[in-house]
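Single-structure report; data block below.
Every protein chain of the complex appears in place save one, which is left out.
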Amino acid sequence: MIGQALSIVFHVAFVLMLAPLVTGFNRTLKARVQTRRGPGLLQPYRDLYKLLRKGMVIPDTASWIFTATPFVLFVSTLLASLLIPTISANAPLSMYGGVLAVVYLLALGRFFLALGGLDTGSSFGGLGSSREMTISAIAEPALMLAVFTVAIGAGSTNLSIVAQSALGQSWRFLAPSQMLAFAALFIVLIAETGRIPVDNPATHLELTMIHEAMILEYSGPYLALIEWAAALKQLVLMTILVNVFFPFGLSPDWSPGAVLFSLALFILKLLMLAIVVVVVEVSNAKMRLFRVPELLAIAFVLGALALVSTFLFQG
Amino acid sequence: MYSICRLYSAGLLIYALVALAGLAAHFRKTRAAWVATSLCCASTAAAALELCASVGALIAGEEFNWSLPSGLPFVHYGVRLDPLSAFFNLALSILAGCVAVYSIGYLRHGSAARRPGLFCFFFNLHLLALTLVFTASNIIFFLVAWELMVVASYFLVVTDHESSESRKGGLLYMLMSRGGTGMMYIGFLLLATAAGSMEFQALHGSGQTLSPVLGASAFLLLFFGFGVKAGIIPLHIWLPAAHPVAPSNVSALMSGIVIKTGIYGMARVFFDFYGVLPVWAGMLVLVAGVVSALLGVLYALMEHDLKRLLAYHSIENIGIILMGFGSALLFRSFGHPQLASLALVAGLFHTLNHGVFKCLLFLGAGSVLQGAGTRNMEEMGGLIRRMPWTAFFFLIGAIAISGLPPLNGFVSEWFTYQALLAGFGATPELTRVAFPIAGALLALTAALAAACFVKAFGITFLALPRSGNAERAIESPLSMKTGMASLALVCVLLGLGATWFVSIFAPITQRAFGVQITQQLVAGNSLLLTAGSVHNGSVSPLMLAIALIGLGAVPLVLWLALGRKSPRVTGPTWDCGLPGLTAANEYTATAFSKPLRMIFAALFRPRREIQAEFDISPYYPKVIHFESEIQPTFETRFYDPLLAGIMAIAARMRKIQTGSIHAYLAYIFVTLILLLLFGVRV
Partner (left out) sequence: MHFWQDSQFGNRMITLMAAIVLVLQIMMVTQRWLITNIRAFALQSFLLACIATTIAYYNNAPHIYAAAVFMLLVKAILLPVVFERLVTKIEIRQEIEPLINAPISVIVTGLLTLLAYVVAEYFHRPDEPMGPASLGHNTLAVAIALFLIGFFMMVNRRKALTQVLALLSLENGIFLAAISLTYGMPMIVEVGIFFDVLVAGMVLAILVYRIRETFDSMDVSRLSRLKG
């Protein structure tokens, strides 16, 4: 009991601390690739600290939904991260909800975020909400197919069990179903975290923004919570990608030595994935909004192929 | 046994008495508010009695049979409370009770208020008929109750009969119901000839004794016959026409439970009257489910009439229920009773859940309609300030219907996903691909539903009011709030307490497949819901809810440590430097769903027209006229040709209608002779 409580506290602290670092790494690396100096690795922490201490302006058109949104978003994303094997293959709360719960907890946060965008009464908020809900909706089938492929392979939707079964089979990630599901999920990651071909996290240009448009009216501590939740969501999806598909070194329990080793390896894998994301980001131009469905259709096809390939290659 | 029978009969009796009292009040022209109030209270009491009877029957897990005194020869009013009937009766009585409470306040205004007595008569007659539909124990009695229900609900739909929209909706409902009932009649007769009896008990497994062709035709007739009532696509067109025009408490009951009579009929036929069905049957149901779910939600997204939007969502949820039923049929065909019961539980649980949250949403829409005087979402906005409670309850309903944790919609959708996932391993045939694809489309449906309810809630309740009506909206009276609050509470309880609630399905699956599901689906000190076993996947809505609240400590600590002293001021929303933000700057419902209208343009075939008037330059228009509509594909592509065909045949049939009574008598005479000859030869 105490052990579990400790593991939860440690897990929460770890993901909360790591999430801004991944964002910072992404930004710095992107800047370096574009031969800029970039803001530095620790800038997201400084931003969060500053925002949390600042005052805020609440729009006079807003209701309690506007206030509740940052909390619901933050808490649901944090809970989703507790269901995923991050440090140890045995995630602290994985019993209480598998991968479906993760997907739907993220959806809960998004639901409130979109309402928060509409609540301000500005056209930007509505625009962002509409686009966010559209893109997430059409990303969902690809996400589910990829998730299903993994779950069917392991015979479970519990991510800890999935990771453990992957640990047991050393070359499993080479199976075409795994690779294709990985590719599908990677496209979903790009779409869901608003990276470049789909959305540009660095722009405030009215016509192109999605996520930034929704949160335009947020300031101060609320904005900090939303930004932090966005970083956490990115971490959650990236963790699924690295730890479910490439679980090497993931500690099967919570013994200190194994945990340290698996932590180091986890961060390494995460950084490699972040590099891939950055490469995709700098080598593509942002798509028109109505081209995004085509990208997600490709993800859907990849997911479907992943599923089919489990019996396409018989023997 | 004895007490359950008594409770049940007492409930029925009260319904009947209240109906008669309403009729009496109507003819005595009593319009006082106390009439409606007392009658609605009495209906609530009857619903409570029915609730107790159903819960008792479910807990006992047995079958209770008895007869109502009929007073007519040859007619046997047999009543049976077996677990399946009791479950549907339970759903009915929960909704009926809440809607009756709501009606106390609702009947003070609107078209129903002009004839409260008559309304109460039809309302209680409707409840009586519904109870009988769920509990009738033979075909004749079932069909009598069914017809009574259709007639009563028709009169409820056309309560506002001064409006032509209402009459049209009612007529379409009646016509479609007739068609469906016709198919049911033939299907039931085929089954009854096989069993040699009209009793439901004798019909158990009788589908197996029919020849394959007859068995298949009876199955198809009953599926589509009940499908009309349930509103599966393409038999759905009456639903968005009839539900919005009815008074909102009636729409709540219609969407919540009346369309579920179709589901009840299917459950009865699929899992009681038929044994193992061929694979195509399950596949048909699964595909019908997927199509209904996806198209239902897509059409819902395009609506900006709040009640029509909700009506289309009923089609979507019927689709989700049928996905569960279809998988259950398939699993039974593949010989996996364990999985079949998982899928059946998913379908039945979603039936109840959808009843509860859809009822809640329709009641919320009714409050909005009464408060703001419009169904058009484009004229609403900002209602959360004027109607805080309605907004809160509607939000709970919206979260539940979007399938978000930890409310009840999430739990039943989770079961459906698990059933579909398990389907992939259930058979080595190629058909197994259908399961995960259906799962992916279910995910699309659920995500689109969430988008739709962001729109429904956001445009209706948030930001600035878009019309004077919305500005002057008033909150509903206490009774209406109570009705909604109790349903919202049920949503929460069914979500958090799902582990305790699923055991209620144990006797149903026990009878259908001989599988005890409680050990299978519940684990970990009744904290975990599992998909067959903990290894396959588990979820605990209660623990998720506790964890959500517990993790609230993190932002709290952050606030205490850092943000406590920071000022918090209110200011205007950023208006791009233009003078003042008005409602015209807000996103509209049409604009919100535009990206999806573009993406699914192949389905919607949207048409739009923009006319701008300008003085100097086209970039500075004075007036812009914008018009946009989508093509009602099913009406134009399917029903219009069908109607034209029927009209053409009818025109030809006219020739034999001479208008002469002698000719008609001659027709009857000839028919009689032909029948006699036929009878002699056979």
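So that you can tell them apart, the chains are marked A and B in the order they are listed, and the count of residues begins at 1 in each.
Simple rule for what comes next: a contact is a pair of C-beta atoms (placed from the backbone, for glycine too) under 8 Å apart; a residue touches a chain by one contact, two chains touch by 3 or more.
In this text, all values refer to a predicted model and were calculated from it rather than measured experimentally.
Contacts of the undisplayed chain with the visible chains, over the whole complex, involve A, B. Only one residue from A:100, A:114 or A:308 touches the chain missing from this view: A:308.
Although one chain is not drawn, its touching partners on subunit A can still be listed: residues 171, 174-176, 179-180, 183, 294, 297-298, 301-302, 304-305, 308-309, 311-315.
Looking at subunit B, the residues touching the absent chain are 430, 433, 602.
Simple rule for what comes next: only the chains that are shown with their structure count from here on.
Averaged Cα coordinates give subunit A a centre that lies 35 Å from the centre of subunit B. Of all residues in subunit A, only 12, 16, 49, 52-65, 70-71, 74-76, 78-79, 82, 93, 95-98, 100-101, 103-105, 107-108, 110-111, 114-115, 118-127, 129-131, 133-134, 136-138, 140-145, 148-149, 151-152, 155-158, 161, 216-217, 220-221, 224-225, 289-290, 293, 300, 303-304, 307-308 touch subunit B in the complex they form. Against subunit A, the residues of subunit B that register as touching in their complex are 382, 384-385, 395, 399, 402-405, 410, 414, 417-418, 421, 424-425, 433, 436-437, 439-444, 446-448, 450-451, 453-455, 457-459, 461-464, 524, 527-528, 531, 534-540, 543-544, 547-548, 551-552, 554-555, 558-559, 562-563, 566-575, 581, 583, 585-587, 591-596, 598-599.
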